[in-house]
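These notes concern the structure reproduced below.
Every protein chain except one is present and positioned as in the full complex.
Labels run A, B and C following the written order; every chain starts at residue 1.
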Amino acid sequence: MPLSESQLEEEIKGKLAGVPVSFNVGKSGLEAHVGREHLIELCKLLHDEPSLCFDYLRCISTVDWIEDGQIEVVYHLYSMAHGHCIIIKVRIPREEPKLPTVSGIWAAANWLEREAYDLMGVVFDGHPDLRRILLPQDWEGHPLRKDYSYDPVEFDEWYAAKVRRGEIP
Amino acid sequence: MKRNSDSGIGSNYPWHKQRPVIEEPRPGEALRADRLIVNMGPQHPSTHGVLRMILTVDGEWVVAAEPDIGYLHRGFEKLAEMRDYDGTIFLSDRWDYLASMSNNIAMSLAIERLLDIQVPERAQWIRMLVAELQRIASHLVFIAAYGLDMGAMTPFFYCFRERERIVGFFEALCGARLTYHYVRVGGVAADLPDGFLEELEKFIPMLQSGFDEIDELLIYNPILIERTSGIGIIPPHLAVSYGLSGPMIRASGIPYDVRKCHPYLFYDAVDWDVITHEACDSWARVWVRSQEMRQSLRIVKQVVERLKEMPAGEVRVKLGRSIRPQKGDCYVAIESPRGELGIYIVSDGSGKPYRVKIRGPSFVNLSIAPRVLPGVKIADLVAILGSFDLVMGEVDR
Amino acid sequence: MNGGAVWWVFFYALSAFTLFNALLVVTGKNLFKCALHLMLVFLGVAGLFLLQGAFLLAGVQTLIYTGGVTTLILFAIMLSEEVVGRQRQLVSRGVSIGISAAICFLGIALTIFGTAVAQLPENYGVHIAPVAQFVAEASHLPMGNVRAVGVALLTQFLVPFEFASVLLVVAVIGAIVIARLAGGK
Partner (left out) sequence: MSLTQLCERLLNWTGLPVEVWVGLVVAVIIFLFMTVIVLAVVYLFRKFAGFIQLRLGPRYVGPRGVLQTVCDAVKLLAKEDIIPAEADKGIFIAAPLIVFLPAYLAYIVIPFGQPPHFQPKDLNLGILYVLAITSITVVGIITAGWASGSKWATIGGMRSGAQLISYEVPMSLAVLVPVLISGSLSMKDIAEMQGDRIWYWNAFNISYFGLAFIAFVIYMICALAETNQIPFDLPEAESELVAGYNVEYSGMRFAFFFLAEFSNLFVVCAIATTLFLGGWYAPLPFLPDDGFWSLLWFMLKTLTLVFIVLWIRSTYPRVRIDQLMEFAWKRLFPIALIDLGIVSLIVALR
């Protein structure tokens, strides 16, 4: 039987030694809020602890809270063995959107983090291959940011500008 | 009627201790030729759309394979932020163009969860009906295309005959044949037309015999088994670590199905089985899909029974001109034909979604390609990549 | 119609064709083209066999040399050469060695033809057909042609025949061993 949300919260709190994590229950289950310096610690615990065993990373989402000057990174986890879910939310400053990578824990994070980097500009430290994935390698800006200007630019102009700046011989 | 709880798949989990290790690709044979870099795609008959594989080959052996995606990127996540909630549904038709109904359902469910509204029961049953028919249609296209990849032309036509009939039913529902926009926020666009269920009942045995034909023609064909078994093996621990879903993970022996693990609609009120296979290879993935179609048909039969008992009535909640959910976020996942289609949607209280994140199953499933492809032969590459059932519209979104 | 004259015309034309292509095989710079010329040489030789009335030999020559050996050579070239790069200097510099080898070969050939052919038993039918009878014989040579070769191979020339087979087996095994040694490194 999967643990209920409160049981799960107790279980995690019991295992955590001094890691500052706050919990609340949202629309899709238990949410854990953690600072980026403790993210890896928490994720390792969630993944390795047999009673928790969150071995399945469902999704990594990013939200640009431009009014707060923050980017929120949301991890949706699931445990194949026990059937319980948890959501981890990390807030990082927009100016310095850096976060340790979890691709060493869940391989699925590799491409999901690349996508987050590509579209939102979150830099994942320690990622094995942090390149753009959907957009061309020489794209400028990160389109899912709220302040991204998406005025249409003619290809010729864009190309000419690149040549002017000396990026294309 | 039994209602399963939100239960996991048991404590038998030998894979959870094994961390993914990025291994060096296996070296080729003792006789080595120079390594050659070959571009497969973006326009190649067997990449199904615009997928480019950058292959490093050593003779017949693949040393490294890197998918280059994004040729079909249309920025749906950004587009959704500029439309009101109702307007995002028709965008969803275009993610996975082989399973528009499933996309509609995922998007509608997510918005309804934000709004905290209850959809009329009849509408939910209709949603289940179209979702399962859509799954059958999508799997039929997969089997057709896979047969084509393997050089068998004829199964293609048999699959498309059946699919054509399903598409005909959808056309009767909503007038469209590919991008349906039938499932809306708060229900479905319209009730079933007169005589729909009767026609569908007549069609079910035809479909059943169609499945038998396809099984005989392709799935259990000795040449196909010879070609596809034992290649592209994804062991269970890798499948879990890479976040695979749908038939991909079930063919690795893990009974992860969103319909069972995170039930939505009335999937826990009907009788059906999760299909798994222990072989973990390409053939298992094909077989799982062929069996899943039969399970879907089983669900369709029960849903038709249910709908026939039910009087025609309300199929959509009246929601007013503009939808304004409260501040908040939610993640809703459904089992699309390709796997877990998740929508993470954030509302800031305005009439437009603040952020929509689409977790495309094909995108995540493709991410294992650089891991399983090194060490196979070029001829097997098509057989492996084909069994992933990629729809590039969803990979690139 | 003068069968004899036509025969000679064919004979000289074919010989010239064969020799010309043989020359191109050794002087050509493009390895692949050399192999194709070699195929034409084999075909020319098959034609010469045909003119002599040795139909079986002509057929076997085409089947084995044109169809088989040429293909193997082409394979060897395509496997060892770069697929797209094609130029390679083939003509060896050791002219004197070449000439002396050619003289030796000529000597051996002359010796063989001078002695062996004369000693062949008449009744086995492995003989060079009389020139003028070519056209007449071409259409109704008996099955004896095949039978004669078969009988000759298994009686008169049994030992050389078996030696040739052993030699071929040794060559094949040797090739595999060499390939293994070179590839294992």
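Going forward, contacts are C-beta pairs under 8 Å (C-beta built on N, C-alpha and C of every residue); 3 or more make two chains touch, one makes a residue touch a chain.
In this text the structure is predicted, and so the values were computed from the model without any measurement.
Counted over the whole complex, the shown chains touched by the missing one are B, C. The chain omitted from view is touched by exactly one of B:D149, B:D191 or B:D329, namely B:D149.
Among B:V240, B:V364 or B:V382, only B:V382 touches the chain that is left out of the view.
Chain C meets the missing chain through residues 1, 6, 30, 32-33, 36, 39, 55-56, 58-63, 66-68, 70-72, 74-75, 78, 83-84, 86, 140-143, 145-146.
Remark: the residues of chain B touching the chain excluded from display are 36, 38, 44-46, 60, 147-154, 156-158, 161, 217-218, 221, 223-224, 226-227, 377-380, 382, 386.
Everything that follows uses one rule, which is that only the chains that are shown with their structure count from here on.
The mean-CA centres of chain A and chain B are about 24 angstrom from one another, to the nearest whole unit.
Per-chain Cα centroids separate chain A from chain C by 73 Å.
If you check the complex, the residues on chain A that touch chain B are 1-2, 26-28, 47, 50, 53, 55-59, 61-64, 74, 76, 78-85, 87, 104-108, 110-112, 115, 119, 128, 133-136, 143-144, 150.
Looking at the complex, you find that chain B touches chain A at residues 5-13, 15-16, 19-20, 22, 69-70, 73, 75, 77-78, 113-114, 238, 240-243, 254, 256, 261-262, 328-333, 340, 342, 344, 346, 354-355, 357, 359, 363-364, 366-368, 371, 396-397.
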